[in-house]
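Pasting in a structure now, in structure tokens, and then I'll have a few things to ask.
We show some of the complex, not the whole, and keep each chain where it was.
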Amino acid sequence: MTKVLITGFDPFGGEAINPAFEAVKKIPETIAGATIVKVEVPTVFGAAIDTVVAAMTEHNPDIVICVGQAGGRFEMTPERVAINVDDARIADNKGNQPLNVPVYADGAAAYFSNLPVKAMVEAMKAAGVPAALSNTAGTFVCNHIMYGVLYHINTNPAFAHMKGGFIHVPFLPEQVLTKPNTPSLSLEQMATALTAAVEAAVENTEDINVVAGQTH
Amino acid sequence: MTKVLITGFDPFGGEAINPAFEAVKKIPETIAGATIVKVEVPTVFGAAIDTVVAAMTEHNPDIVICVGQAGGRFEMTPERVAINVDDARIADNKGNQPLNVPVYADGAAAYFSNLPVKAMVEAMKAAGVPAALSNTAGTFVCNHIMYGVLYHINTNPAFAHMKGGFIHVPFLPEQVLTKPNTPSLSLEQMATALTAAVEAAVENTEDINVVAGQTH
């Protein structure tokens, strides 16, 4: 039976809530026949990866999807690639602010997600929720955890059968009530979209080959 | 018993649906003790005003709120003022495209909404939906119908007891699936917000005096 580990961050950057784990909590316990395991992770360099790797060890999932907030984005955005750099614009929840250092000194420059990211985008849109494929997860803890998951999948034989990736979610409406001209999606939309994305990840062993690139 | 007439436009500008009347259809039949009368209006210069004035005559409402789509806006936006000009960027649904002509040659340069627009904004935000006070309804059929309603309230003694105004709504999610980086609100959010706005309009005989202006 397929098992999906899905994680969400705790609040950071002065926000009272993080839509990531709120949305994760709202998705079903079973999707497309797969068991869903939900884990909250700290927005802290190092500890974020430690937490998800511990859950990967404990639950031995087939699929690992981390979810994080991208305040200001309009759409649900699966990430195509994670890069080997921690370069924080703000401090994390423990006060760490690494500048331009590698996530893992012996890691590749980048790892591409081996999830069917285009199929996930299409599934979210088919569910009625705005979605797009992103080519940057930033250089903060979101990129960090995505890189960490893929580093361990690519370097630890015990994890070699796993697929891993990351989905960024916009702000919630309640977070933008005092932020003029800032987009949001509702918690229901996020949960609907995440459910559709998990279903696509479970059902597509290969990605689909649709147009989803960016000129820049 | 208070009666509220609320109108929504039909689709225009190449869109298959107009969230305005879709949202209007979803609000309750009774709000804060007031009876709600819902009317769809055509996105056509002249006919739009004729339709709402006919409904004002037939139903004799205490409050008239017209609702229209403002694709690209982030928030629910009650309008402060309607100006005496039709200056269409695109043709209406009958092919009319008036350029820089007055709505009514004998009308005032503008009419301010006499609805409690700031209280309506606050009520929508309190209901969890992004909202802001707008100072322009544009120069198309939305401004046209708002101006028309206020012109008739200000010049026809039979309507002198009425309050009138306009609320712009953003795109729906389904409208932006192929429009990158475009904000939307869900139909549920729009209906929740319109309901809160109607309640505020029914319950506030005077507007509240909060900061809601714009520097430009």
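Note that the chains are named A and B in the order they appear, and that numbering of residues resets to 1 at the start of each chain.
Here is the rule we go by: a contact is a pair of C-beta atoms (placed from the backbone, for glycine too) under 8 Å apart; a residue touches a chain by one contact, two chains touch by 3 or more.
Fair warning: this is a prediction, and the values are worked out from it, not measured in the lab.
Of the identical chains making up the complex, 2 are displayed, while the complete assembly in this file numbers 4 copies.
Everything that follows uses one rule, which is that only the chains that are shown with their structure count from here on.
Chain A and chain B have Cα centroids separated by 39 Å.
Put simply, chain A touches chain B in their complex at residues 74-75, 125, 128-130, 132, 173-174, 176-177, 180-186, 188-189.
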